[in-house]
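The structure appears right after this line, and notes come after that.
Removed from the display is one protein chain of the complex; every other protein chain stays in position.
Chains here go by letter, A, B and C, matching the order in which they are written, and residues are numbered from 1 within each.
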Amino acid sequence: MKKLHLLPTVALISVILLGAMFMYVVEDIPAFGDPNSPPNKYVPLPISIDADGLADSLDAGVVPAELKSEIAEIGYTRENHFPSLEEGNYKIDKTEEGWDVLIMKEEKYYPGPEKWYFIKEELGGKLKVYRYSIPVRWQEKTEEETELPNMVTSGLADYRSYDTMYEEAVIFTAAISVIMLLRRREKL
Amino acid sequence: MLPIEQFPVLVVAISLLSALTILLAGWINKKSCFFISLATITFQFILSIFILHHVLTVGTIHYWLGGWRPPWGIEYVVDALNAYVLIIILFLSLLAAIYSKRSVEHEIDEKKLVTFYTLFQLLVTGLAGVVVTGDLFNMYVLLEVCSLAAYALIAVAGGRALKASYNYLVMGAIGVCFYLLGIAFLYSVTGTLNMGDMRLLLPALYGNKGVQLAFVFMFIGLGIKAAFFPLHTWQPDAYTYAPSAITVIISTAMAKASIYALIRIIFSVFTVDFITLFAPIADIISWVAAIAMIFGSILAIAQFNLKRMLAYSSIANIGYIMLGVGLSTSTTLGLTPALMHILNHALMKGCLFMAACGFIYKADLRDIRDLVGLARRMPYTCFAFLLAALSMIGFPPSVGFVTKLYLIFAALDAGKYIFIAVIFFSTLLMIVYFWHVIEIMYIRVEEGGEKEISVTEVPRSMFIPGLVLAFLCFIVGIIWLIGTPMPLMDAINSGLGLGVVP
Amino acid sequence: MIEWIAQHIVAKYNFWIAIVIMLTGLYATIAKGNLLKKLIGLTIFQTSIFLFYISLSDVGTLAGLGLHYGTAPIVWEEGIHKGYMYVNPLPHVLMLTGIVVSAATTAVGLALVVRLYEEYGTLEEERIMEKEMEIERRGT
Partner (left out) sequence: MSTEKRIQERDVVIQTIAKLMIPFIQLYGLYVMVGTEGAGGGFQGGTVLAASFILLVVAFGVDKGRMKMPEGWNAVFKSLGLYLYAGVGGLLCIIFSLGKAEYLNYCAIPLAKIIGGPATRGFWVGNIVEVGIGVTVMAAFVSIFYDLVRKEEKKEAKE
């Protein structure tokens, strides 16, 4: 009698389970090629307050106190090592879609202002706040900060250079492992 | 910037540079490898003590690698939890390095010494790196450094170790891939990779299904690495057939680093709110941990191979740690029992494996039934084994006793009395299998037909680390009972938002 | 229903393709008895994750019809004026690291497979288990 094929059964069950899990999450995955999705441009913060009066203040270049306290409530404060919205520390650029809040960086070598928050007036007269995500800075500042036209290179070897260093360590480990497992000659 | 804030990165980077140096220095002189490795790990250990002191007196270290601010670059965050686990890992690595000197010469070809120590140093690099980092993707890369080194180091013993290592490689790679997939889901909804940043962005997205799936994937992935109960299938073989020094380091330091990663993901990225909000995740963890405690102990009783018995005992002990994690959300003790057992289990299991490998070193004694009357021939090793086994059983005032006491306090505090029964039952099973070994070693007299074993004590560099650990089992137990490290535990608990039950 | 399909299956085809490849790889990794085939399955599994990451970085909406076109993230002033957008460089960076890790894992796995073949003379898992059992029986 042929014995039960245990492993294919286990594999089939796990594949079906995983497939069901992926079916479950598909609604919350950002659509393909969305230029405004969180990984590509900005993340919505859970802030939504009435715009009346505040828009004028934003036009005048001042972040209103209500917004400031809402942002601090999320945890973007000095204690959490995020830049604060102190007077004179930021400036506001008005664009077609909304207001960009630029904050002075605290990096020693690149103190210039950079995009942090994006405030947009939505249909119901509500203000919505977004936080810019990583590629925005990489795309806009890479030439200015590293003089490299290729963002993948500058990201790989400068902004996230520490990862790359250990990536080299991984390939080094693999080479040494293969030497240890297979080489039988005197050297090494 | 204070010079001491450079130490977390130096701990990892100097270790990597040392690994390269070992490869080149081994070309000139094979003997130098061990000393370079030992010196580096000692240096790292000293640095880690300074880091803990700085974290406790001044505060959390935030270190921006390359000078880039966190969401754009990589950040190292060292708080009390990191510093505590870092010290444990480096201390155990140090003892394993001392232990490896003679055992490796005995077990491994002389030709492979250079590559062995290179990989050993890379393993320590990876472990230290996993612990200090504050970036999810960086943690993935460093997990892979230490896993790859571990696969090769297990396989170097040859024979059945190859299959064990292959199984570990497939399971470990799937685990790490699940972790990577979890990062992908989190990244697709938050657009960041930094743990602190993600912690702030996630609360608004707890209802997002991608985030929930990411939690499941990360838990499964790191659970495979940590050999948590249903995912432990690679673990007994790998621990049994690996070379001695490697068994010691992967069963203590590496298992602890994976558990640390799991705790960091659960409490620092997803926070307590998430695991209490939707499903009773903490309860599920506790129940699985309870099954692991009993399952591991029962299988340990069935083993004749000493190292395999200890490997199954490890599964039970990972269950103890995870029970602490599961109970942490509903007691005022918080993570204290789990964190205690991270240290305690490292001390006890390191000592037990050192002793078990000492028996193999001298007389190739793998089977428990062959250990008859060994206590008279190898008094120090057997004494270390005895102390650690008593500690494992829970003999007061040892570390095992302290863990069980605090776990019982936590279960009482949480009102989950069933787990007290589980702890008692598991202790009973532990007494059965450890007492069996102790009885054979100390009490049973050789019968006439038994084969004569003419062994003497193992070399000094092999039994002294074991004895140090054995005495530490009791000294640390007393220190826990006095309560000296409690401010550290409170700092960790408050940092993770635990210990406050509404 | 049609709307749901258009929204979640057609518009997210990147996700579904990655999932199908991933499940194929996972099935092969677990179910196959041949050690080399297991390793191939593992590589497929890892590669599908890279595909998912890379597809997250695209910014072209309905490439052909739509408003935006994604282009390689290399500074190119002329392109910006023509309405091109740079794709997100971060997943590329991450996946360059991931590819190296995958290659390294495969290399170590292959080395182990070579050693296992030398040791047992076969790559079928069942045969290896049988031989291990035999060795154990002979040992005791």
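Please note the rule applied: contacts are C-beta pairs under 8 Å (C-beta built on N, C-alpha and C of every residue); 3 or more make two chains touch, one makes a residue touch a chain.
Owing to the predicted nature of the structure, the values given are computational and were not obtained by experimental measurement.
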Contact set of the excluded chain (shown chains only): A, B, C
Identified contact with the non-displayed chain, of A:Asp56, A:Asp93 or A:Glu168: A:Glu168
Which of C:Ile21, C:Leu36, C:Leu51 or C:Ala107 contacts the chain that the document leaves out: C:Ala107
Residue numbers in subunit B that touch the chain omitted from display: 1, 3, 6, 9-10, 13, 16-17, 20, 23-24, 27, 63-67
Subunit C, residues in touch with the chain not shown (by the definition above): 72, 74, 96, 99-100, 107, 110-111, 114, 118
In subunit A, positions touching the absent partner: 108-110, 144-150, 152-154, 156-158, 161-162, 164-165, 168-169, 171-172, 174-175, 178-179, 182-183, 187-188
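Here is the rule we use: only the chains that are shown with their structure count from here on.
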Chain at maximum distance from subunit C, centres defined as averaged CA atoms: B
Contact-richer chain pair (by C-beta pairs counted) among B-C and A-B: A-B
Centroid distance [mean C-alpha coordinates] between subunit C and subunit A, Å: 23
Length of the line joining the C-alpha centres of subunit B and subunit C, rounded to whole Å: 30
Where subunit C touches two or more other chains at once, by residue number: 26, 29, 56, 91, 94, 97, 101, 104-105, 108, 111-112, 115
Multi-partner residues of subunit B (at least 2 other chains): 137, 141, 144, 148, 151-152, 155, 187-188
Residues of subunit B defined as touching subunit C within the complex: 137, 140-141, 144, 148, 151-152, 155, 158-160, 162-163, 165-166, 169-170, 173-174, 177, 180-181, 184, 187-188
Of all residues in subunit C, those that touch subunit B in their complex: 26, 29, 35, 38-39, 42, 45-46, 49, 52-53, 56, 91, 94, 97-98, 101, 104-105, 108-109, 111-113, 115-116, 119, 128, 132, 135
Subunit C partner contacts - residues on subunit A that touch it in the complex: 7-8, 10-12, 14-15, 18-19, 22, 26-27, 29-35, 37, 39-40, 134-135, 138-139, 142-143, 149-152, 155-156, 159-160, 163-164, 167-168, 170-171, 173-175, 177-178, 181-182
